Structure formats: structure tokens, C-alpha cells
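The complex appears here without one of its protein chains, the remainder shown in place.
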Amino acid sequence: MKRLGLLVLLGGAAAAAPAWVWNPYHLHTLIMAGIFAVLALSLNLLLGYTGQLSLGHAAFFGIGAYATGLLTVKLEWSPWLGLGASIAVPGATGWAIGRLALKLRGAYFVLLTISFAGVASLVSVNWMDLTNGPLGLPGVPAIEIALPGLPALSLRAKGAYYYLVLAAVTLCYLVCAALIRSRIGRALIALRENETLAESVGINGTHYLVLAATLSAAMAGLGGGLYAHYTRFVSPEVFLFSYTVTMVIMVVAGGKGTLAGPIVGAVIFTVLPEALRAIASWQWQMLLYGMLLIAVLFFLPRGIVPALQERVK
Amino acid sequence: MDQLYQHLLNGLLLGATYSLLGIGLTLVFGLMHVVNFAHGEFYTLGAYALFAALAGASVDFFLAIPLAVVLGAAAGALCERVLLRPLRGESIDTVMLVMIGVWIAMQNAELLGWGGVAKSVPTPFSTRPVVLGSVSVSPLRLFVFGVSGFLILGAHLLLARTKLGRAMRATFQDRETAALMGVSIERVHTITFAFGAGLAAAAGALLGPVFLLYPSMGDLASLKAFSVVILGGLGNFVGAALGGLVLGVAEELGAGYISSGYRDAVGFLIIVAVLLLRPSGLFARAERVG
Partner (left out) sequence: MTVALEVSGLSVRFGGVAALSDVSFAVRAGTVTSLIGPNGAGKTTAFNAITGFQRPTAGRVRHEGVAITGWRPHRIAERGLVRTFQKTSVFPGLTVMDNVLTGLHLTGGVGLGSALFRRGRVGDEERRLGELARRGLEFVGLAGRSGERASALAYGDQRLLELAVALAAGPRLLLLDEPASGMTTSEKETVAGLISRIRARGLTVFLVEHDMRLVMGMSDRVLVLNEGRLIADGSAEDVQRHPDVIQAYLGARARAEA
């Protein structure tokens, strides 16, 4: 009962945020936290439930951003269709990689994902005709809600965009929860715990890993689309390895294999840098992150949320 | 045709250092089963150590290189002792994540220490290329090739002919028997990791003067090292040596005939191609039955 009360309180605070967060910069931080929460949830689907680590997840984030960026800027598509593409295109890519990488596990899978991200990054920088190279794509349109009969509601303002992101986080959380608390979730976890045994009772490892990879990539792509329409600018910077690193830390420190862990991790590791911004440069922060990752693996191997859950018991 | 020979030559010269990188990693990844994503950081450490010795302490160039190697090996030994030994029984994934943490920490420490501006290393070699028939090569690259070859040979001899080498091979083939025969497993692990780190540092100290130094230079070095290891086969010394040469040549040919911007993509593409096309598939966490 206490837990439910806590959740309601947090949920209410989150829903009313634009009202009580006066500083627009803080609201910006919350929006970024939301986008990262989507990314962390996506990585958690793979890392936390199937046990496979993707160190190229920034690639799906980047592809999602570019998908919507290119379609809305060059072909003048509606931003909503662009968002759809930012889910579909990375999703299809994730599916393709999952199917091609059928038998790869562990470190080999990691290397494949890194290489894929590396190639994507190089393409975005070098294929000037398509992506404008390092100059990037400015002028990505803001998202508008245009219902027939009503005036168009632009989501350009931070407050409005916050709600879009909050909706996205909630949606992704619900999708993950629905998946995990079903036969599919059990199959994924079984593959992580003992793949041979899972196969022997009829669980098709390839099918479920491809499913997880596709959903995970699609979700990361959504994060990219949200990012593109928020910053309204897409450049090869979206493929930076530091995005992937941040996602990994959020999931591992927050608690992989839990549903709340990635969200908690996302909030902590978006708010913390902002809080530290005044005192330390981002290099110091990244240095700290590296050491923090090691410390978490040594002392809180299962992450913050599971550790708290143990305490509560 | 001459262009082809030039590319091939450049590729071989560069490839020898890739072999060094790859051999160091194949020992650590192939034998110790540590997914060392920080391998490139020891490469960077070697390069910056060289720079520091030359620019800061005015050490002689030919002395600075071995110094850099020793520093790299020492850093590796420290890392193994402090981080890897306590985690010995843990899953390969946990160790992999820890090494990712080391990667991030080391790279940003370099960034903080040296700044993001690229540095160049002065060398005692003339910049006038030596002309051999239709191809030309800079004396520095010849030197780098020579030292790489020497180190590769030395590493081979160490592993194949010395007592230490035998101990290493024994430990990784059959740990229990090796322990019963009096081999100190703990020391062998530390030495092997230090050996790998030292070779990476050597590659860094050698390639540093050829290119420029910048804190994130290790990222590509790591990837290329993994590329070489995958090409040559895990734990396969000769495979890594040859793989390095193949990568070097492939890069030069790619940069020469396709586009120099995509040069680094060659390493990635090799990884992707080999991993996807290997027929029987690769299981890093082998849970093969029977």
C-alpha cells in the first residue's frame, strides 16, 4: 500500500512538472531525462532480459534521428510520420541485424554492434549528399497536433514537449511491462539463464532474440526521433559513443533486468551531470562515470533498484 | 602497378604494428577470456608515455620506446591485480563491463591530463623517403616495422621457448594440472595481462610518431585489435600476426582505391563480415552440451 502511494505521488509530481518546475533549464533537463529513459528501457530489453549487450545502441538512436530528420527536412513529411519512421527504420535494422547475427553471443555480439555503429557513424560523416556530413540537418520541424476543426497545437514549447516525452516514456514502460509479464518475457529470461535448457523445452532462441532486438532498436529509434524534434537539429554527433556509454551506465547502475531500474538510472544520470555542470567539466564527469561503473559492478552488482528492494524487504 | 606495390608495402609496414596489437589482445581475450575493451587505452598510454618522455624529460628516442612499453606493462599488471583478480569467478559479462569502465576512465583521464589538442612526436629520423626501385618508404616507418617484427619474434620466443611461456600455456590449457605442477596461477594471469598491455603500449609508442596523438586514438586501436583477433582466431598467435598484416594491407588498398574517409571502416567491415559469415557460428559463452 505504501509502495502504491509512493508511485502515485511520483506520478503526480511528474505529471504536474511544468507547473512547479519554474526554471526552463530544469525542464529541459527533465525532457532529456525522459528521452534517455526511453533509450535506457530499450537497452534494458536486450541487456537485462536476454543478457546480450549492445554497445552500438547509439546507432539505433542516430538512425531514428536521421530517419525523421531526413524525411521531414528533405521530403517535408509531417513530423508525426517522421516519428513513425524513427520507430520503423531502426526497428527494421534491428531485425536485420538480429537475423544476421543468429549465432553470435556474448563478446562477439558486442563487437558486431560496435562495428555496426562505427560504420553508421562513418557513413553519416562521409556521405555528404545524403546527410550533409558534419554540417548536419538544421531546421527539423517542431511537432504539431492538428486535429480537424481545432487550431493546430504546436509542441514547440518546453512544457508541451515535456508531456509528449512523458507519454512516450509511459508507453515504452507499459510495452516492456506487458512483454515481460507474459510467456514472451519468460522465454527471454530463460534464454539469459540457460540457453541450452531453454531450447530443449521448445523455446526458439533465434526467434525471441530477433524479437527483442527489433523492439529494442525500434524503441531506441523513438528516442532518436524525440530528440530530433526537440533539438530540431540532427548531426553525426548522435552516433557518439558517449551516448551508448551513458545508456549502459543508466541500465547497469539503475538495475538491469528490472523495469524501474532504467528509468531511475536515466533520471539520476541526467540530473547529476546538470548538477555537477557548475563544478566539473564533462571530461571529469565521464571519468567519474567510468569509475562509477566499476564501483557499481563491484559493490552493487545488480544495480540500485534491486539493492533498494532488498533493503525494503 | 607501382601504386599497387606502394599500397602493399605501406600496408605491410602498418600491418606489423596491428599484429603487435592483435597478439597482445589474443592472449588476453583468447586465453584469459577477458573481453578487454580497454586494450586501446594501453596503446594510448604507450603513445603519451613516449611523448612525455621526449617532450618532458628529454629522454633519448630509442630509450623512450622501451620505457613506454614498461610503463604499459606495469599499468596492465596493476589493472589485473586490482580489478581482475577479485572478479576472477564472475561472469564474462561483468568483467567486460568493468573493462568498459576502465576504458572510459582512462580515456577521460588522458583527455584531462593532455587536453584534446592533437600532439605530434618528434623523431630522430629524416623525413626524406628511402627509394627502393619503384616504391618509396619513410625511414621512420621502416624503423617501426623493424621494431614490430623484433617484438613479435621476441614474444613468440618467450611463449614457445622459455619456462614462463610454458607456464602460461599450461595455465590456460589446464589450470588444475598447472597448479599441481607448481605454477602460480595468480602470477601467470598478472603477467599475461601485463604482457598484452605492454605489447599494446609498444604499438602505441611506435605508431604515435607516425600519426598524431589524441586522447581517443585508442578507440580505433581497440577495434582494429579485435578485428585482427577475430580474423586470426581466438588465442591464435600466428593468426594474429598474419591477421594484422591482412588488416594493414586491406586498409591501405581501401584508402587508396575507394576513399580515405572510409579507411577505418575496413576494420569494422572485417569484423562484421567474419562474424556473420563464419559457418559454424561463434559462442563466446560456450554452453555447448557434451
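Letters are used for the chains, namely A and B, taken in the order the chains are written, and counting of residues starts over at 1 for each.
The rule we apply is simple: a residue touches a chain if its C-beta (ideal position, glycine included) is under 8 Å from a C-beta of that chain, and two chains touch if they have at least 3 such contacts.
This is a predicted model, so every value here is computed, not measured.
Considering the whole complex, the residue from A:Leu100, A:Ala142, A:Ile189 or A:Met291 that touches the absent chain is A:Ile189.
Although one chain is not drawn, the whole complex shows that of A:Ala37, A:Ile87, A:Leu104 or A:Leu211 it is A:Leu211 that touches it.
Where subunit A meets the missing chain, the touching residues are 175, 178-179, 181-187, 189-190, 193-194, 196-205, 211.
As a working rule, only the chains that are shown with their structure count from here on.
Remark: subunit A and subunit B have CA centroids separated by 33 Å (rounded to whole angstrom). Of all the residues in subunit B, the ones that touch subunit A in their complex are 29, 35, 83, 86-87, 92-94, 96-98, 100-109, 111-112, 219, 223, 226, 230, 259, 261-262, 264-265, 267-269, 271-272, 275-276, 281-285, 287-289.
Touching subunit B in their complex are the following residues of subunit A: 51, 53, 55, 100-112, 114-116, 118-119, 122, 125-126, 194-196, 241, 245, 248, 252, 283-284, 286-287, 289-294, 297-298, 301.
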